[in-house]
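Only one protein chain is missing; all other protein chains are in place.
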Amino acid sequence: MQSEAAIGDWRLVIHRLRRDARSVAAASVLLSVVLVVLIGPALSPYQPFEQLDITNLVHARPSALHLLGTDAYSRDVLSRVLSGGRISLAVALSAVFIETVIGVLWGLTAGLAGGRTDRVMMRCVDAGMSVPRVLLLLALLAAISQVPVWLLVLVLGLSGWFGIARLVRAEARLTQASDFVLAARALGAGPVRVAWGHVLPHVLGPVLVWSTLAIGQVIVLEAGLSWLGIGVQPPQASWGNIIGDGAEFIASAPWVSLAPGFCLVAVVLAVSALGDGLRDALAPRQLPRT
Amino acid sequence: MRALIQRVWHGLVVVAIVATATFVLVRLAPGDPFAVALDDARLTPALRAQWREAYGLDGSVMTQYVRWLAALLHGDLGWSVSTSQPVSSAIANALPNTLLLMGTALVFSFAIGMGLGAWQAARHNRAVDRVIGATTLFAAALPDFWLALVVLLTGAYWFRVFPVGGATDPLLPLSASTLSIVADRVMHLVLPVCTLVLLIAAPVARQQRAALLDRLQVDWVRTARAKGLAPRQVFRRHAWRTALGPVITLGGLALPALVGGAVFVEHVFAWPGMGQLAAAAIAARDYHLVVGCVIVGAAMVVVGSILADLLVNHLDPRAAAADADRAAAGA
Partner (left out) sequence: MTDTSPPSTDALLSLRDVRVTFRTADGLITPVDGVSFDIMRGETLALVGESGCGKSLTALTILRLIDAPGRIEAGSRILFEGRDILTLADKELRGIRGRQAAMIFQEPMTALNPVYSAGEQIAEVVRTHTSDSRSTAWDKAVSMLGAVGIPSPEIRARQFPHQLSGGMRQRVMIAMALVLNPSLLIADEPTTALDVTIQAQLLDLLRDAQRARGASMLLITHDLGVVAESAQRVAVMYAGQIVEESPVAELFAAPQHPYTQGLMAAMPRAGTRRERLTTIPGTVPPPGAWPSGCRFADRCAHAWRRCTSEAPTLHQLGNGRTSRCHLVLEPERRSAGRAAGAVA
């Protein structure tokens, strides 16, 4: 799958994106979430760690005072959700950034080097892709009692670059055989220049699509890990651990778990829709032949 | 045939890499079973050292690795400290449960997913297509553990129809009839399978729809119509039959994610499978068991993708030919 629009055509891509209702809706949702999560905590009357009234306000139902009710420790759920949103999004973005960088470098190197190097590098990628990511993360993180956020990000990033490496390597090999690269080589361009100037622009499109979709995956993954207790550590909220806190009381106080859950679903949906929209904008599907 | 052998070989290499990597990573983490579990002053360091030696946890990581590898080649996965049994027994108890859950879920997901996708393609761009499309988009975006919670909430708490967790009812007498044993098992299966089906059927439906829409435009479908075949036959033999390949390939590629998702689902429903076992092993720093679980997990994925590839080769002779070429070229 080659991107139809190389880096020079970004304006065309953005134009197509703007015309796609689904992408516009998705982007708006994401932007609103980001805004709320950034500004919200400053505006919220309660602190996310603040235990308000442990005798009376435990598991209070949602009301005008507490829009999303309170949790088992009488903390305001809404503020926790906002604060958790910040962390969850930050972790996802940073982890995806790391994955993308590693994956692109690995894929480019393997694809352009070819031969034995390529085979060995790809065997590693195969191995990585065969391991269920969750198991790998469990194994890495559960050994440590209080996982610091930077380590979480690092580990998430290190466990997720395989898919993109494979994608980039395939593109690199395809592009490498194409005429303009051969021409560049004939003009004396060295491998780094070829990689950077010629192959990379072609690869950027699919990489961007992949990264967008990866953000959704990582958010869910971090939430899952936090829910199990090995992701973001309390008292710092994360959508995952709020759900975890509420899981036991799912029958009596469902709002604790349901609220962050809906936020998760909304963000992942928006991210997936945006990714799809990007994919379409980069390589519009052809009309049926008549 | 040659391609198959090559595949199996590659699979083994992959599992070997995974096992080694896990082994090393787990060992690098601080702590061991004896530091965590037994915080008793009466256990002198000497005693701990003795225990370590007995369980093969002394010496450098390298020596441990070599020792372990030797044992592995004899089929011995080591001793599980937390469950006091050989790792292979612990896994042997848990694996069938996971296979039952995942097997059932896979069968239903593919059947439903492919059916939905085909229905959508046949009614392309009409109301049915759009509604199902939106639903699958939604379902594909749901976080697995959260969906499991919601399903549990709905099925076991709000509508008290299904049991809250586990695979069997511990109170069921051993002398109960086969029918009630089977019924009990089925009742326990329903909620977790429903969760997994919701998660898996969605991407399957999306892929099937895309593959079919693609195939319906294709020239050989036009030839089939020009030959006078009835629409149903054209759809079944020429469109659907050629759209199976991509869907199954997707299944093969998605196996790791599936196994991972099963971990969360097993946790929520307290299903005594590999996921639960792995999580417990990690919490207890039971190295051998952790490594054993990861190896088995990777092996399951490898076996699954080999099976998927074989199936695709059977269905599409071009894929089989491409495979044979690759094998001959020694790729």
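Assorted remarks:
Per-chain residue numbering starts at 1, and chain names A and B are given in the order in which the chains are listed.
Throughout what follows, a residue touches a chain if its C-beta (ideal position, glycine included) is under 8 Å from a C-beta of that chain, and two chains touch if they have at least 3 such contacts.
Keep in mind that what you see is a predicted model, and the values were worked out from it rather than measured.
Checked against the full complex, the one of B:Pro45, B:Pro170 or B:Gly228 touching the unshown chain is B:Gly228.
For the chain missing from the display, the contacting residue among B:Arg2, B:Arg67, B:Arg130 or B:Arg241 is B:Arg241, taking the whole complex into account.
Among B:Arg67, B:Arg236 or B:Arg318, the one in contact with the hidden chain is B:Arg318.
Contact residues of subunit B toward the unshown chain are 218-220, 222-230, 233, 237-238, 241-242, 315-318, 321.
The criterion applied here is as follows: only the chains that are shown with their structure count from here on.
Once the centre of each chain is set as its mean CA position, subunit A and subunit B turn out to be 22 Å apart. The touching residues of subunit A, counted against subunit B in their complex, run 123-124, 126-127, 129-136, 138-140, 142-144, 216, 220, 223-224, 227-228, 243, 247, 250-251, 254, 257-258, 261, 264-265, 268-269, 272-273, 288-289. Across the complex, subunit A is touched by residues 10, 13-15, 17-18, 21-22, 25-26, 29-31, 137-138, 140-146, 149-150, 152-153, 157, 217, 256-261, 263-264, 267-268, 278-279, 282-283, 285, 290, 293-294, 297-298, 301-302, 305 of subunit B.
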